[in-house]
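A single structure is presented below for examination.
For this depiction, one protein chain was excluded, whereas all remaining protein chains were kept in their positions.
Right, chain A next:
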Amino acid sequence: MSTDPTTRPAPPAYARDAEVHPPLDYPGYRSTALRHPKRGLRLLPHLLTEVTGPLLGEDRISENDSDLTRQHDGEPQGQRIIVHGQVRDGDGRPVPHTLVEIWQANAGGRYRHTGDNWPCPLDPNFSGVGRTLTDDQGRYRFTTIRPGAYPWRNHDNAWRPAHIHFSLFGRAFTQRLVTQMYFPGDPLFFQDPMWNSIPDEKARERLVARFDYANTAPEWALAYEWDIVLRGREATVFEDEVDED
């Protein structure tokens, strides 16, 4: 490493974590067959475009976006729940003021989507879409309805375990994450290819929220806590080190 006083730290690079994620080609999830690149991925260095990203703010949020039970005139059907947690990076640093978006099925497992026609009624009082920003400690909180399981046609008698879809930005293009939160003890995990596609069993468990009795709202809502970890940074590199490769 140079002692040249003009050497500036290069922008941060983010730790690569490919082994944590499901493979793009996973025969158990049939739709991956025609939708995974076959040539393999080329390594993209973390340059300026990759270590920056959209820092979206309050203008993306409107009233009741974080309370999915108050988006209509009436109350939705089902078990009211609070889902909360902290967004951190792999170094343990909270990720403050970052957009968290969720979407989910209603209590019966039906999405308000034209493509979802499984015979379970829509709920006129539930859209199943939420947004919030994390606070300055990286904390988020939604009030919603516990989603139901739903069938799909991937394999014989296939059912998705109950889940909430989550989308996160972090602060860099490299940190972008779309994932799903599950509920503890779901009996449907064993046959779910989304769950089984994650190679490491411990990594799967990180998608399961913790039942959080301490934070239930008495006579109102049960609570689940789910922390999310986005990619952390590599150790600081200096520009002259980068030059060498």
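Just so it is clear, a residue touches a chain if its C-beta (ideal position, glycine included) is under 8 Å from a C-beta of that chain, and two chains touch if they have at least 3 such contacts; residues count from 1.
Simple rule for what comes next: contacts and distances are computed from a predicted model.
Only one of "4-hydroxybenzoyl-CoA reductase subunit gamma", "NADH-quinone oxidoreductase subunit N", "Protocatechuate 3,4-dioxygenase subunit alpha" or "3-isopropylmalate dehydratase small subunit" fits the UniProt record of the hidden chain, and that name is "Protocatechuate 3,4-dioxygenase subunit alpha".
Per the touch definition above, the residue from A:50, A:135 or A:225 contacting the chain not shown is A:50.
When the omitted chain is restored, the residue from A:145, A:172 or A:223 that touches it is A:172. Note that of A:20, A:133, A:149 or A:188, the residue touching the chain absent from this view is A:20. Although one chain is not drawn, its touching partners on chain A can still be listed: residues 8-12, 15-18, 20-24, 26, 29, 31-39, 41-56, 60, 88-92, 101-103, 105, 111-113, 115-116, 127-129, 165, 167, 171-174, 176-180, 194, 197-198, 202-204, 206-207, 228-235, 239, 242-243, 245.
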